[in-house]
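Omission of a single protein chain aside, the complex is shown with its protein chains in their original locations.
Chain lettering (A and B) follows the sequence in which the chains are written, and residue indices restart at 1 in each chain.
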Amino acid sequence: MNDLLGLADLSAREITELLDLSQELAGILERPIKKVPTLRGTAVATLFFEPSTRTRTSFELAAKYLSADTVNLSPQGSSLEKGETLWDTARTVAAMGVDALVVRHRTAGVPERLAALLPVPVINAGDGAHEHPTQGLLDLLTVRQHFGRIAGLKVAVVGDLAHSRVARSDLWGFTALGAEVRLVGPRLFWPADWEELGVPVTEDLEAGIRGCQVVQVLRLQRERQAAGLIPDAQEYFARWGLTPQRLARLAPEAVVLHPGPMNRGVEIASPLADGPASLVARQVTNGVAVRMAVLYRLLGGRAR
Amino acid sequence: MNDLLGLADLSAREITELLDLSQELAGILERPIKKVPTLRGTAVATLFFEPSTRTRTSFELAAKYLSADTVNLSPQGSSLEKGETLWDTARTVAAMGVDALVVRHRTAGVPERLAALLPVPVINAGDGAHEHPTQGLLDLLTVRQHFGRIAGLKVAVVGDLAHSRVARSDLWGFTALGAEVRLVGPRLFWPADWEELGVPVTEDLEAGIRGCQVVQVLRLQRERQAAGLIPDAQEYFARWGLTPQRLARLAPEAVVLHPGPMNRGVEIASPLADGPASLVARQVTNGVAVRMAVLYRLLGGRAR
Partner (left out) sequence: MNDLLGLADLSAREITELLDLSQELAGILERPIKKVPTLRGTAVATLFFEPSTRTRTSFELAAKYLSADTVNLSPQGSSLEKGETLWDTARTVAAMGVDALVVRHRTAGVPERLAALLPVPVINAGDGAHEHPTQGLLDLLTVRQHFGRIAGLKVAVVGDLAHSRVARSDLWGFTALGAEVRLVGPRLFWPADWEELGVPVTEDLEAGIRGCQVVQVLRLQRERQAAGLIPDAQEYFARWGLTPQRLARLAPEAVVLHPGPMNRGVEIASPLADGPASLVARQVTNGVAVRMAVLYRLLGGRAR
């Protein structure tokens, strides 16, 4: 593995190895002192063309817990606006001697192209509606910790599917490890290629989540309402929002995931987000462990 | 002490202990090499919902001089704008394994609520018009270094009092250690609860600062003029600005403090800001020492 571009590219074995490594590193996060010298002397650059404090900070802390140095670049308002191509921006950062580039971009495929172009490992931190592989990995890790396995589980991914790279990475990851995935959401928000995805896609929330062990609730993109695609947040909640009642009735043993940031009262009810079925906080912690594992896998050979 | 939320919560003894520790750490800042390994392996997150490069940098350097790692989050334009509650933002950062959260927010009480919510220490870096406890501590340290004591000193806090968390923290801190505090400023800018503060509040600048050993000059909020509350900066300066002449005449032995950033020629005359009575640079240096002390007190037990 030279880069991490998407879970669709990885075999079940590669994914499982990353999860095993993540699990080991998650143990470090339980200690009073989390810092280990593993990547001392390496430098990781985050290059976020689309802002995300949450994901950037998670990668930054993952690097720091491994004793790597970090630099953060948010090229909006900077070189790029001055007319530089994003390829030149990335090439420039690579030429400064960093050991890995963590890239987020609103266009699918940018990390892949950068990986082909650059001599340093590229980690996809979310590209358009394509993939968000570390999110997929942290969801897998969280579920595996809870149930002890992935294979055989029924997983519903619910909500605003169309532009969701989270839905994609979950789909590839859970399917690869033997879970059965269903996509559930308003017809208007189905991905354009839903027929080719090879999994059930349904508008029927109740049928969709019935009997599931895992429900991943996607965030409703705020632009949806602005675009007039949904009447209002309340109506969306009434029809598509996940509540403790719905869950208790349809999938009483299910755990609930959310990639964050949550719109409480829109796609998820607050009592559910804060209740015993919610693994949201665990996801965040596992996100750091997973990113440590990815950095370690890609840079481990390089460190002293 | 599990958090630092405000000086009003601390006993004279607790404040004095923090000052003693700050004084010790101030010695480190005099050395050619300021870095000590005390907090190696810990991570501190700054979470500034209201921007302040100055205070954020002071905390960041304090952490780094103690060998802690730092991550900076300025959630405007990020998750929060995406509809996430600030509680979820803070919970997320805490779930990433940081050892302390330094929080600034425009609303009084946010750090206190976060401290109740989160399993990690919370440090208030300024909340609305409530408190800015490390500013209070650095003012105390600066004055104590100069006079060798706090008890018995006469302290005037002058200017734009209404929304000043600095005025509050100074008031509680200096009073707790036995100084006599007076608030001086235009009637329009008195705090709404001035009658309950238990100290003299006056419009009379001359009477207010006469015989004082310490004059803390508050920054005039720029919005004041925009709101039409004061005619213009020059007129404010004529009536309320602190000048070397005024000080020499009324309080010849007084030292002058300012929390920064200064509006020269508005609340303070340049010759005074740069003159021998000014302890402004010392305040900045002490700010780092005080923040080192607070981090050490809250995290010292955790580091290796």
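Going forward, a contact is a pair of C-beta atoms (placed from the backbone, for glycine too) under 8 Å apart; a residue touches a chain by one contact, two chains touch by 3 or more.
None of these values were measured; they are calculated from a predicted model.
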- Message: Among A:L5, A:A26 or A:L73, exactly one should touch the missing chain; which is it?
- Response: A:L73
- Residue in contact with the excluded chain [from A:S22, A:T42 or A:N263]: A:T42
- Considering the complete complex, of A:M1, A:M96 or A:A248, the missing chain is touched by A:M96
- Of B:E60, B:E112, B:D139 or B:D170, which one is in contact with the hidden chain? B:E60
- Item | chain A residues that touch the omitted chain in the full complex | 40-43, 45, 69, 71, 73-75, 77-80, 82-85, 88-89, 91-93, 95-98, 302-304
- Note on the structure: Missing-chain contacts on chain B, rising order, are 29, 32-35, 51-54, 57-58, 60-61, 64-65, 219, 222, 260-264, 266, 281-282, 284-285, 287-288
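Just so it is clear, only the chains that are shown with their structure count from here on.
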- Message: Nearest whole angstrom, what separates the Cα centre of chain A from the Cα centre of chain B?
- Response: 39
